[in-house]
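Some notes on the structure that comes next.
Here the complex is missing one protein chain, while the rest keep their positions.
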């Protein structure tokens, strides 16, 4: 019996948000200028993710070279301490491989890969703390690092999760909510309604899907604006330093 | 980490950091906590909050419940803010319509209540939802002005108290500083003296519960209902129970298996003795004496510790009769010895003890050792995990009411509960004398280790003992049946047209669901029910098809057209689970308007129905089946008797009668098929009480009689249930609502078979499968006694398992089997007016045929588990309540006429026999002392026989299955106020 009031009759969630509110979202780009070509740090609630990008560069192995376009690889590492209960994780865990493939597929659709033939773009994601919205925060961090690295993209990819509580969609779930609800994560291109990613965890009834996705798109658009502010802030700072 | 951060969206974020100790771990947990500025005060008098009101995702606006003209107290209008202790102690008063309107429950209180008692939390939520008492939850923890931070060294309780007080002062300034036109006083009701004093210091108008009640105009009535306050409890040191172990020790002990957790089951025959079944041992542990029971109630979840081996006992071989005279005199023999085991026994010794106990239990269940050497391990209660406390019905013990008329002062008196396995409750009341001879409801508050009896308080009176109203209400309460009228928010869900609601004349009115309905008004549909039936669930039709087959339709009231999922109406129905039928009263699951009118398939009018239509061949095999939502028009509502007459009357040759004859013919074939498959024909001693229609006094008792037409309807209902079960299982393999009946384990029949073998020349009930069982039951015939077969069927019924509802995913397909009906898969579909299972089945069927989308809650396995758990419980309770009701009325009938009846011995003990009297469907114990000379009696356990010399100095021998003649009358027990059957052998 779920003894928590995940969504109270008064319309408040377990952490005090309403159904359509985002958690605290903070991001920084160019956090690791000395060790990478592009980097970012994203916090969504208590989820914390570092992302660094190396490249475009010459691949070490011939097999990693593609004559028509850039080869992109994503490496995910989830810290043993990322969850409340420490858990030793292997990089080959099925769940992590699944996330890696999802992110690689997503990012390939957004980077104009034909501009960087014969190169490798390596994206490293380090998850420090996990409190729901794992895929979403990784996607957002990835977008920011790629921008920082100056890699040509069609537009931002912003991402958020949406869950279904009874009849109600809830935006941006934390761990407690994720444990109880079925939810999906979308990745949206820029301010469009186009999805580059849709990951559905367990089951959602078909007739509710549209409602969930449209809330997720609205949420992603808001995140895109927040990320854009950070990119602009950083751009202005650089300009100032140049002068 | 109490930093706050303001976000662009207007929220402020902070975090809650705490340590969670679970399973001995210590995990640091950090959760975000958002503070808002848009939480409204829910007051109609407020002019500030209206711009803050936000709708939910479905566009519904919150209910601004607090009245702008609340009740007056000492001349000024007021709202109430409650402290947690008031909710926990006085939930009854909060539900009472005479007091507590416009109440503010701080979120802090709600959360504390939820952690301490989930049932009270649910009751509180219900009161808030029902909105007729204008309760609101104020989420102070999320409000940026009322959020409090725990300061260094402050206990969590102190912090919560401070938060609650802050709500009171916030409301005061919010409403009265440049806001509402008339001032509204905020009264903080709190029973914690310390907190109240702090509140007064902070300028809050704080009152204790009794102070508040005294200020009300109806204080005289309410005063009695105030729960006892533990601290004012003055009877000290009359007893000294062992204190419960601290939680850490209990958890550690359970983990290393030196302590055991289980439900306490107090013996029906001896209220000072109980057993606890724990998984570690094959047989339950015995708990003897008040000290060892250590304040536990029957069905509490308790933690027990084994007693040293020298305190173990040999099991008693006689039955101890229910002790009702005066429990105080009951010899609690080993009490003093047992009590002083407070010294700590090391784990090592306790582990050895547990091994010994296991051995002793194994030894006792083998036949090799002598009866006297069979030791049964005993234990004592050292902790209570969950109390089973609820409302209890009982009556004041006359001797406990002091005779001197000490004016108006409250006095202690003892209440004897109806349920004999529960202890007496001490209550404080001014009206002890007035309440004598009444059935009263009490609630238990606490049981201090120094107090001999649990402390409780008076809730209300039901009326005079043995008055029909009081007894009926008592049994409803005792069986946890919700019988209060439907709340306004439930009734609001009914169609606004009320009794004038009609099936739309224009079926093409643009309603897509209406367009999906099939118009079956041309079919010759009729219903067959008991006489004077008003809630007609089902109707039938049949007709011969050109190809020689038959079209047969079953039409069920379309309840789910009116009961939409997730409405208050639906929630209420789900919670009631079933209608309850008492001798003189029916407690509806759904409001009358639906049951007896809108859904009821009345004759001559159009009604919505859910239809199952088969094509059956000559042998009643299914050729084809279709399910549809439909519109029907019943041509006639027959009683069983009238239908039977019409069939039998060969002059009737109209189409309707012909179709009933087709139905009858097919039903007989269906029945034969079922019996061939091994369906059981069991019996229970069901009787019916005839009420005198004028005085509504019970008149006569009669055994229910069955006509062919009963069986006609039954067969088609079974067929519909089976067909629907298959269909919804196909569509929802995980969550389809089904009903199963497990095969009885052979041990259940051991005793009965042994009796048959010894006393009836080797008759035997075979358990190979249901077919074998059915056949062997048919063979249990005594030519001299036609009733004998029924008797065996009655006794077999008691050995069977209970059928249960379940979601399909909980069992593998082979376990879906309904043993009694001998079908592979089964559900309940045909009575949605009175059973919630059927409501779910209707929705699932509607989903399966694509009529409308199925609600999420019936597609979610966890939610289905919850629904099923509740309806199984409600179904059981309803049956018990129905039986108790019959029992009560049978007692009333017998009260007037003492009579001589035929009975059968069904059990035989060394000190008595149990006799079943079919005429009344009751059984009773005849003690050896009432049979004859107890000194010369001889009990032959192997033959189930008791020999004795009766009072006429005749040698007599009686045994199980013997037919006897008894003198039977009903006697009232003056202390419990209960009637008991008293029998004497002729």
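Labels A and B are assigned to the chains in the order they are written; within every chain, residues are numbered from 1.
One rule holds in what follows: a contact is a pair of C-beta atoms (placed from the backbone, for glycine too) under 8 Å apart; a residue touches a chain by one contact, two chains touch by 3 or more.
In this section, contacts and distances are computed from a predicted model.
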| item | value |
| --- | --- |
| Chain not present in the shown complex, as UniProt names it (candidates "tRNA (guanine-N(7)-)-methyltransferase", "Exosome complex component Rrp42p", "RNA polymerase I-specific transcription initiation factor RRN11" or "Large ribosomal subunit protein uL3m") | "Exosome complex component Rrp42p" |
| Among B:251, B:435, B:459 or B:893, the residue in touch with the chain that has been omitted | B:251 |
| Residue in contact with the excluded chain [from A:12, A:50 or A:151] | A:50 |
| From A:65, A:79, A:153 or A:226, residue that would touch the chain that is not displayed | A:79 |
| Per the touch definition above, residue among A:35, A:63, A:202 or A:241 touching the missing chain | A:35 |
| Residues of chain A (touch criterion as defined above) contacting the omitted chain | 26, 28, 31-36, 41, 43, 46, 48, 50, 52, 75, 77, 79-84, 86, 88, 124, 126, 128-129 |
| Chain B, residues in touch with the chain not shown (by the definition above) | 1, 3, 5, 15, 17-21, 23-26, 28-30, 150, 152-153, 156, 246-253, 255-256, 258, 344-347 |
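Everything below uses one rule, namely that only the chains that are shown with their structure count from here on.
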| item | value |
| --- | --- |
| Separation of mean Cα positions, chain B and chain A [Å, integer] | 49 |
| Residues of chain A defined as touching chain B within the complex | 1, 3, 5, 8-12, 15-24, 45-46, 84-85, 131, 164, 166-169, 174, 176, 205, 207-208, 226 |
| For the chain B and chain A complex, residues of the former touching the latter | 5, 7-9, 11, 13, 15, 27-36, 39, 54, 56-58, 62, 114, 118, 125, 128-129, 137, 139, 141-142, 566, 853, 856-857, 859, 866 |
